[in-house]
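Structure record follows, encoded as C-alpha cells.
With one protein chain withheld, the remaining protein chains of the complex are depicted in position.
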Amino acid sequence: MAVSTGAKKQKQPGWQARTEAFHAYVFMSPVILGLLLFTLGPMIISLVLSFSDYNLLNEFHLIGTDNYTKLLSEPLFWQSLRISAIYSVISVPLGLVIALFLAVLLNKKIRGIYLFRSMYYLPTVISGVGVAMLWKWIFNGKHGIINIALSMINITGPNWLLNENWALVALIITSVWGVGGTMLIFLAGLQGIPYELMEAAEIDGANRWSQFRHITLPLLSNVTFFNLVLGIIGALQYFTDAFVITGGGPNNATLFIAVYLWRHAFQYLNFGYAAAISWVLFLIVMLLTLLVFRSSPLWVFYESERKGK
Amino acid sequence: MSKQHDSAQQRIDRRSFLRIMALGTAAVSAGVLAACGAATSEKPAAPAEVQKIKALMWSNSPKLDENFKKRADMFNAKYKGQYEATMELLPWDQYWPKVDLAYASKEPIDVYFWDVQAYGHYTQGKLKNLQDDLNKVGDFANPDMYPQEQMAVWKFDGANMYAVPENIQTMALFYNKKIFDEAGIAYPNDNTTWDDIKVIAQKLKKGEGADVTQWGFDVGDLAVWWGSISLAWAQGGGYFDKVVEPTKFTFSSPEAVNALHWIQDIMYVEKLAPDSETRSVVGQETGIFGSGKVAMYPGGTWMISSNAELPFEWDVAPMPKWGDKRAMPYFFGGWVVPKDGKHTDAATAWAIWCATEYQAEMAITGDWIPIRADARNSEAFLKAMPAGFKSVSDAIGSAQIGDVYSAKVQQILGEIISPTLDQVWNNKITPEEAGKQIDEKANKILAGG
Partner (left out) sequence: MRFIFRSLRTRSAQQRLIDIVSVLVLSAGAVIILIPFFWMISTALKQNGDVFLVPPQWIPDNPRWENFSDAYAQLKLDVYAFNTFFIVTAVMIGTLLSASFAAYGFARLQAPGRDTIFMLLLATLMLPGAVTLVPTYLMFNTIGWINTFLPLTIPAFFGSAYFVFLMRQFYITIPRELEESAMIDGASVYRIWWSIMLPLSGPVLATIAVFTFVGTYNDFFNPLIYLSDESKRTIAVALSYLSGSPRSVAKMNLMMAAVTLSIIPPILLFIGAQRYFVRGIVTTGIKG
C-alpha cells in the first residue's frame, strides 16, 4: 500500500532507525491511546454483538452467523445497499469535480473573493432540522423553487420527494449543495502549490488547460486522494439527511443502508442484526478504500517522490 | 501495507507491537462487554434517603414542556423528603435511543412516557407489573371515573396493567367556522356521515385544477394507518385480527379496501381534497388547516392546544359516521416503570400521582385530555376546549385503541405498511393492490420470516 512516503529510507545505522521509531511513536501516541481507549474496544464489541441476539434490553446470546445469513436473504437489505451504492457512485465523483472546479475559481486573486468563499461555504454551516425543512420546501412539486425554475424553460418538474424515482436525485442535489467542505480542503491544497511553478509554466507558454492538467492536478492529487477516500466512506454511511428529509421514503426509495441499520438498532430492537449490517458495510468500505490506496501510486503525486530519489 | 524494504526485525517488532495494542483493547472491551452482559449488583438505597428519580418524556412544545416541569415541582412539593422527581424532555428522534441506552447500561430511566415502542420493553420483561399498586388506588376500578373497557387493552397478559394511563386522545373533525359561515352552510355535527362530507366539501371548494383557492376537506390524519382504520372499523372491519399480538393482517378485506378507496378517491377522483403533492407544500401536513384554506380535516385531539393559536374561529365535531356507525381510534398517554429501576417506589408513585391527583391540574392546563372523568368533564377543562369538544369526548365510548401490539409491529409498520400506504396516497397503486401486498408481506414477517 502506498501510505509509505518512503523515498527517504536509506541504509541508516540501526540506532538511528530506532531513535526515529521512538520519536514516531511519541508523535503517534495520541492516536494510539485514542484507539486503545475509545475506539477499537467499541468496534470489537460491535463485532461480537453482530454474532448475537442482543436487543439492548437483555443479556445477549451468541447465535453464530444467524444475523448474517438472515441479512443476505433479506430483499430490503439488498435494496438499501443498492440505494447507497447508487448514491455514492453519483455523488462522490460529482461532488469532487464541482468542489475542485469551485476551489480553482475561488483561488483566484480577484476582488470580493473572500465574500464568494464565504457564500460557497455557507451551506455547510447550517445543518440538522433547519436544513431539512428548507429542502422539503425547495423540492416541493408544485411550489418549490426548483420546479418553478424548470417551468420557466417549459419543463414540468417531478414531485421530487414524493416520487420514488426522484427522491434519491433530490438527496444527491442536496449533497452537492453542501460541497463546501470538500471545496475548502481543495482550496487549502491549492494554497500549497508554489505560485512560481504556475508562473514558470505561463512563461513557457503552457495554456491554461495544460497548466491545470500538468501542474495543478498532480500537485493536488494528495488532497484529491483524501477527498476521494473520505467521500466514499461518507457516502456509503450517508444518514442524516435521508433520515430527516425523506425518512427513508417514499416506498423505501431512500432507505439508505445506514437508515435501515438505524431502524433495526433503535426502532425494531434488533441490535445484533444492525451490528451485522454495519460489519458488512465495513467490509465493503474497507475493500473500496484499499482499492483506492492500491491505485494511488498510479495517480497520487507526493512531494518526496518529486525529488526522484 | 507493503513496504518491500521492511526488515525481518521490523516485522517482528510490528507484530509484538500489535500484540500489545490488541491486549490493551481487549482489556477495555472485556470491561465494557461485561457491563452490557452481566447483571449489575444492587445498590440498596438507605431508607431515610430521598429517592431521586428521573421522568422522561418527549418534547412537544415550549408550553407543554414547561407544564411537565411544573408538574415535577408539584410532585416534589407533595412528596417532600420522600421522593424527588426531575423531568427530562427529549426530541422524539432521540427519545427511544436514550431509553434503550439506559436499559443497555443497566440503569434504566426510572419512569418514562408510554408509546407503542414500550410494548417491546414489556415483551422483553423489562416493565414492572403495576396492578397491585393500582388496586390500592381508591377509584381506579370505578368505571365512572376511569374508562375500564378502554383500559383493559393495556392488560397485555390479560390480567395486569404494565402502564398507567394519564390522558386519553382521540380523533375529531376540525372545521373552520369562517368558511362555513361565508358559504351559509351548517357546521358538521353528530350525525354527519362520510358521504355528507363529500357533498359539503364540494360546496365549499373554490376554484378548479391548479387554481383551487379553498378546499372543502383535507384528509389530515386519515393518511396515517390509525386514522384510516376508522373507516374500516365503522364498516365492521379492520386491519388485523386482534390488537395484542395479532396473527393476521387484513388490509385486503373489503372494509379495509373501501376505507383506503374513500381516502384515495377524495384526493384523486372527486378532487375535493388536496392531493399528497399539494399537502406537502410546507412539509407539515397539518399546517394546511392553519393556512385557513381548508374547511375541515380529521385530526388528533392533541392538536387542539396547538390550533388554539390559529387566527380564525374553528371548532371540532365527532368523527363522521359510515352509514349509521361511528368509529375512531383512541390513544392513551401514560407512564411505564422499569422493574429494575433504582427507585421503583418513587417511580410508581409518580405514575399513579399523574393519573390521580394531578388530573385536576392537567384539566386546568388544557394540554392533554385527562383520563379521569371528573377532570375531563370539569368546567375548568371544558372552558379551555372548543365548544364541540364535549360531543367528541362523549363519543370516546365508541372508540377503539389506535395501536397494535406486537414485538414485530414496528418493523412491519416501518418497512411495509407505511411505504405501501404512501403509494396509495400518491395514487401510484390501487387500494386493492396495496391491501394484497401488505397482507402478503406483513403476514410473512408475523409468521417469523
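A and B label the chains in the order they appear, each numbered from 1.
Definition applied: a residue touches a chain if its C-beta (ideal position, glycine included) is under 8 Å from a C-beta of that chain, and two chains touch if they have at least 3 such contacts.
A quick note: this is a predicted structure, and the numbers were derived from the prediction, not measured.
J.: Which candidate, A:L94, A:V169 or A:I233, sits in contact with the chain we can't see?
T.: Selected residue, touching the omitted chain: A:I233.
J.: Using the touch definition up top, pick the residue from A:S46, A:S88 or A:T246 that touches the left-out chain.
T.: Considering all chains, including the one not shown, the answer is A:S46.
J.: By the contact definition given up top, give the residues of subunit A that touch the hidden chain.
T.: Spelled out for subunit A, the touching residues are 1, 3-6, 8-9, 17, 20-35, 37-43, 45-46, 49, 56, 102, 105-106, 108-112, 114, 116-131, 133-135, 137-138, 143, 145, 177, 181, 184-185, 187-189, 191-192, 194-196, 200, 208, 219, 222-223, 225-226, 229-230, 233, 237, 239, 258, 261-262, 265-266, 271, 274-275, 278-279, 281-282, 285-286, 289, 302-304, 307.
J.: Which parts of subunit B are in contact with the chain that was left out?
T.: For subunit B, the residues touching the absent chain are 1, 3, 6, 10-11, 13-14, 17-18, 21, 28-29, 31-33, 35-36, 54, 58-62, 64-65, 88-92, 94, 97-98, 101, 104-105, 107, 278, 281-282, 284, 286-288, 290-293, 300, 302-303, 306, 309-311.
Definition applied: only the chains that are shown with their structure count from here on.
J.: Report, in whole Å, the distance between the mean C-alpha point of subunit A and the mean C-alpha point of subunit B.
T.: Result: the chain centres lie 36 Å from each other.
J.: Quick one: in the complex, what on subunit B touches subunit A?
T.: 1-3, 5, 13, 21, 24-26, 28-29, 32-33, 36-39, 93, 96-97, 100-101, 103-104, 117, 120-121, 124-126, 210, 276-278, 280-283, 407-408, 410-411, 414-415, 418-420, 422-423, 426, 428
J.: Considering only the defined contacts, which subunit A positions touch subunit B in the complex?
T.: So the residues of subunit A in touch with subunit B come to 1, 3-4, 6, 9, 21, 32, 35-37, 40-42, 44-45, 48, 54-60, 76, 133, 136-137, 140-143, 159, 161-164, 243, 248-252, 263-264, 266-270.
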